[in-house]
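Handing you this structure, nothing more for now.
Excluded from the complex is one protein chain; the other protein chains are retained at their positions.
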Amino acid sequence: MADPLLRVENLVRSFGGIKATDNLSLDVVPGELHAIIGPNGAGKTTLISQLTGQLMPNSGTIHFAGREISRLPSYQRSRLGLARSFQITCLLPDFTAADNVALAAQAHDGHSFRFWGSARKERHLRDAAQAALARVGLARRADVLVSELSHGEQRELELAVALATKPQLLLLDEPMAGLGVTESARMVALLKELRKEVTIVLVEHDMEAVFALADRITVLVYGRVIASGDPDAIRNNEEVKRAYLGDQHVVVSHG
Amino acid sequence: MLVLVEQSLNGLQFGLLLFLLAAGLTLVFGIMDFVNLAHGSLYMMGAYFAATFVAWTNSFVLGVLLALGATLLLGIALEFIALRHLYGRDHLDQVLATFGLILFFNDAVRLIWGPAGLSLPLPPWLTVPVQIVPGVFYPAYRLSIIVVALAVAALLYIVVMRTKIGMLIRAGASNREMIGALGINIKLLFTLVFGLGAALAGLAGLMQAPILTVQIGMGENILILAFVIIVIGGIGSIRGAFMAAIFVGMIDTLGRAFLPDLLRTVLSSAAASTAAPALSSMLIYLLMAIVLVVRPEGLFPAAKR
């Protein structure tokens, strides 16, 4: 197997007495779509937040593209090519869709201590934004304020913003959350396209989507990895069945 | 040595006064999420009421009690008429609106009592020096401030930590909807808490009145000190306010008392007497800056909401 793009070793993070991440290790190899599933409260979002630097681990290490990033602040990880989408939509509500994406492009186009020229007139930033919006099917909604976009459109915009930072690794935290059936189907189709270009870590409740998309699946329960493997192996894993069925966390589909 | 004891007591006394002011501020902020700049005006009103009522009644105790009641009523009226409409609004809105109230109160006082200050004379039984340890005398009045303020602090602690109403206050701070769901009149609770804060501010003002002059704007500098205290102590935390208030009171008093002599050992006499007052005023802000760098949430942050 190739060298992992992301290597997590013995990660621990506790809140009070509760270990939300419990000695967790994980590898993501270049080019794969690696899904992370688990019942509610398994510590999936906590893990993503530690990967992107919104949260610092108590111990353990994270390596990204051969470099240790365990203690780097989030803006520096973004510069290295790590992008995330948020579970709860996290955009700039009083900016247009295009502005949101253009800012992401701007963040990766040299420093922004430029005080004079109008940023909205910088051709290449606008083009990059337009391209990313087109990618997710929002080209015609570019000049709409985020607060006026539908929920589904906001989820797509989250993706466009992440793409505009030209990431090597895309961490998606429940991109399907709150989407209707047709919107979910569109998102799955979109992710199928994107996975050809970029390595993806996908946290998702929608099992149908996960098994349709993933190359590998890691199952978390109470902050620990209980199984990791290809979709078939996971489907037939006894411990996974127990975790999902035995604990009455019947997670079939939240679609 | 004697001087040190006396100045330490002065520092303690000033710190306790600051606590009374800061406690109201931090309670109102912690529970109603409301920033009240006009808190200093209530402090000032307490002092003016006391000076007036003591003169009317010719009795220090009666006048002071009346003043306390008047400040309480004023606080409740203020909350009822204006401030309750600001709960849940932006902090900036609250700052500006209560800034408007400060302007109002300052001019109202000027209109009613005139621009010159008042004085609040002490009754003879409070002016005698008391021997606290053999050979050390301390003014009875300052001693009584320490006693009263400590008693109030203890009472406050018991009320907030041990009684049903205190439980409601703490619960209201963490979950407003739940209190409403329990069928408790949250508006009334807020009004009461605000009134309590006002009374505490008034108490601090009227106790300080015999030591300093009663004058317009007297509540402003001390209000900012109270802000510094609740920032150092952690917003919403009574315990933090208490610790920080004592700390700030000590630094302020001891700095003013000893810094000039201290500086004289390294500077010329003239330079020292210029630098000392500014430096001792700055000490507190310096302390705050250090606390902020080390612990931006304050030393004793209240539970996260």
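Which chain is which? They are A and B, in the order written, and residues in each are numbered from 1.
Definition applied: contacts are C-beta pairs under 8 Å (C-beta built on N, C-alpha and C of every residue); 3 or more make two chains touch, one makes a residue touch a chain.
In the analysis below, contacts and distances are computed from a predicted model.
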According to its UniProt record, the missing chain among "Sulfate/thiosulfate import ATP-binding protein CysA", "Multicomponent Na+:H+ antiporter subunit F", "ABC transporter permease" or "Acetyltransferase" is "ABC transporter permease"
By the document's definition of touch, the residue of B:W56, B:F80 or B:Y285 touching the omitted chain is B:Y285
Among B:F29, B:F194 or B:F247, contact with the omitted chain is made only by B:F29
Missing-chain contact among A:T21, A:T45, A:S70 or A:T165 belongs to A:T165
Residue positions on chain B contacting the omitted chain are 29, 35, 82, 85-86, 89, 91-93, 95-97, 99-108, 110-111, 220-221, 224, 227-228, 230-231, 235, 274-275, 277-279, 281-282, 285, 288-289, 292-293, 296
On chain A, the omitted chain is touched by residues 52, 54, 73-75, 78-79, 83-84, 86, 90-95, 99, 102-104, 106-108, 112-120, 122, 161, 164-165
